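So the structure is just underneath, and the comments pick up after that.
In this view, the complex is presented without one of its protein chains, the others remaining in place.
Now for chain A:
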Amino acid sequence: MMKIDFSGLDASVPLCGNTDELCNEISTEQKFELPTAADFDGFQREAVQMVKPAKGTTTLAFIFKEGVMVAADSRASMGGYISSQTVKKIIEINPYMLGTMAGGAADCQFWHRNLGVKCRLHELANKRRISVTGASKLLANILYSYRGMGLSVGTMIAGWDETGPGLYYVDSEGGRLKGTRFSVGSGSPYAYGVLDSGYRFDMSVEEGAELARRAIYHATFRDGASGGVASVYHVGPNGWKKLSGDDVGELHYLYYPVEPASVEQEMTEVSGS
């Protein structure tokens, strides 16, 4: 009597001829360990929240008549510990485009460098520079594809292209906004206060730089997670240029010099016995 041939269903027979590592993975039983958690569905959300650090920084950028002004502080903090006062938070993507760093330092640095590579490849393939619109879109698409995986990036892409000055805000939630004034980070409310009240479109480069510097200073004064050095960059038709990098402690005494106090009572030597 003929028997049905079940040999094809035999799981132990490897799918491919030579038994290399890939085959073992395919042919053995698929299984993975479940995490031991009370709330299985919610624990992943908690994990993401834990990984997502608050963006302890102050960065700002605004478009005005002479181009784009970009400024940032330089403090890195881990909870209450100030890990560095000299972090470069303005990243030079290419000679005419800048990115700011807020959120995870590694994430920002890596993805900005990656964006620089993509921009250069675009230039080589198309024989013209990529627009700020295009560059910010490339970054936003990458960050969107990693949405929910714990990247923390709150960046502004500032540059000058064929259509003039361009400024975009891009974050790790996948959001992308075009605008003329942005500030990102834990110190941004304070920076916005100074920036918005002092902003005029037709400022000169010096006036714009001073406004940016003051905004960063005020944010570092009130926000514990911001401090160090206030760097100010300007992006014009010929590319970016670093204008200044001032220690905010020194800026404090520049803006609020110590008045010699009027003496009410003076201590004198007691001509004593």
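For this structure, a couple of remarks:
We take it that contacts are C-beta pairs under 8 Å (C-beta built on N, C-alpha and C of every residue); 3 or more make two chains touch, one makes a residue touch a chain; residues count from 1.
To be clear about the criterion, contacts and distances are computed from a predicted model.
Remark: of the listed names "Collectrin-like domain-containing protein", "Ferredoxin-thioredoxin reductase, variable chain", "Proteasome subunit alpha type" or "Sorting nexin 6", the one matching the undisplayed chain in UniProt is "Proteasome subunit alpha type". When the full complex is taken into account, the listed residue touching the unshown chain is A:K137, out of A:K88, A:R120 or A:K137.
Set against the missing chain, the residues A:E33, A:E162 or A:E269 yield one that touches it, A:E162.
Remark: the residues of chain A touching the chain excluded from display are 122, 126-127, 130-131, 133-134, 137-138, 141, 162-163.
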